[in-house]
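Scroll down for the structure; my scribbles are underneath it.
Every protein chain of the complex appears in place save one, which is left out.
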């Protein structure tokens, strides 16, 4: 399955223009063009780490609410996220970055949204939210070639293993539909769009 | 670290007679003596599976509330529990057992306790609860030799990997103390005691 | 509407013998016959207060999950419960009883059940649980005449205002049905039955 194939999934199609807004960003273009400012990269790394910690809470609550066997996909995803947080910490140490910096208001609002949803929405809706988070990140990064100084970063969110995970989430959304899925999928994309903008603009 | 070494941990010592009540059971003696009734084994398997599903919810909520790096131990434990549920399902299929049987009132009260605590107690207390669940199971099973028709079952809760996990939980309890840990650790042991009795008596 | 009319509601009819077990108790017979032991009354008062504090948490979570206008009935019930807790405290002071005594295991399991359900069940099921708690208490007490040394207690759970509240809950259950309502209504009755037994037997 090509990453681009996700763009034909009903939720992506239903999101219309929001999908493009959430998956194209000046930050990504600058990586492609080889002119990403250093401080912009650092801001992204610190904020994405903080976001990922919030996402871990979201996924954990989602695990608690999701029945087997769908739960298995979420538990595997939580383990992968744990490894990703290690990787962020390793990268931050190498670059002497402070990962305990304050959450940017934009990141915080995204995390508030995820945690609030985790506790209040049925699991079917949580599946669509997680699919939105991961599918948009996959499609944003896989538009870049995994080469240059950020090859390791590009590869992380466009490799075959990540594609498999996102396909697993899509399968779950298709099997467990809910009338609120599109609305919340769209809300995720709005937060993704704002997150990329914050990364670029500060 | 010998499994028996856990019995010198402060929480086990503080539980006094409750520890023995939670880790010795007619069910276990019957395995050792080779006279476990078939229907008792089946009841145990079905109820322990249902309990483990409830425990997975507890652990997932605990993951959401626990900061890194303590969170890492809990996520690894959740993956192991997921594999354990697979293993239960495999064993039940082999024996044509119905895993969707109703929860016995005793199992249900144990799960109600875990889920209620997960949502309302601070993470330090959740660590002590999980240590209680796992350390008592380890010490209950490792009193048996891993041989005979139930060798695979005995091994599962007395092997070196499980010992490492329980030690990881003990370390977390020691590093994150809380005045309510002993009280809730004891409550776990009461539920363990009642669970073993139910297994035997129906 | 006579209190007895609730006994024709579908959930009560569906509970069969459990309803009688939950609403008839040696404790209540002893009040009627004028031979309730002093220490039994005191145990009931202390445990019922602790239970009511747990019920307040249950009702508060239920308020958070229930949409308007159904939410209004639950908020009014929460205010009434707050006044009831004041009344318990006033009664305990008059009798020099210690309300901070430990929860009896039977009370604790009832509260664990309520809190666990509050966080994990959909609001329609929470409505049936609350109806079970209140309707069974109403019918238990209104079998007694509000006279004698416990007249004030009997009146509290059999007066017209309480009947109105229980009718409000019944209306909500009828308007917001859910396939799990009967199962959880029955579970409440099992806890009520065990609570009354604990009150009598200690």
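Lettered A, B and C in written order, each chain numbered from 1.
Operating definition for what follows: a contact is a pair of C-beta atoms (placed from the backbone, for glycine too) under 8 Å apart; a residue touches a chain by one contact, two chains touch by 3 or more.
What you see is a predicted model, and the numbers here were worked out from it, not measured in a lab.
Asks: Per the definition of touch given earlier, which of C:53, C:156, C:178 or C:197 contacts the omitted chain?
Replies: Answer from the full complex: C:53 touches the omitted chain.
Asks: Pick from C:72, C:95 or C:175: which residue touches the chain that isn't shown?
Replies: Only one of C:72, C:95 or C:175 touches the chain omitted from view, namely C:72.
Asks: Which one, C:64, C:101 or C:151, makes contact with the chain that was left out?
Replies: The missing chain is touched by C:64.
Asks: May I ask you to list the residues on chain A that touch the chain which is not drawn?
Replies: Listed in rising order, the touching residues are 57, 105, 108-109, 111-113, 115-117, 119-120, 187, 190.
Asks: Using the touch rule from the top, list residues of chain C that touch the missing partner.
Replies: Those residues of chain C that touch the unshown chain are 53, 56-58, 60-61, 63-65, 68, 71-72, 75-76, 78-79, 82, 85-86, 118.
The rule is simple: only the chains that are shown with their structure count from here on.
Asks: Can you check whether chain B and chain C touch via the same residue numbers (shared by over half) or via different ones?
Replies: Shared-number fraction above one half, so same.
Asks: Cα centroid separation between chain A and chain C, in whole Å?
Replies: 46
Asks: Provide the C-alpha centroid distance between chain B and chain C, rounded to the nearest whole angstrom.
Replies: 33
Asks: Would you mind listing the residues of chain B that make contact with two or more other chains?
Replies: Answer for chain B, listing residues that touch two or more other chains: 57.
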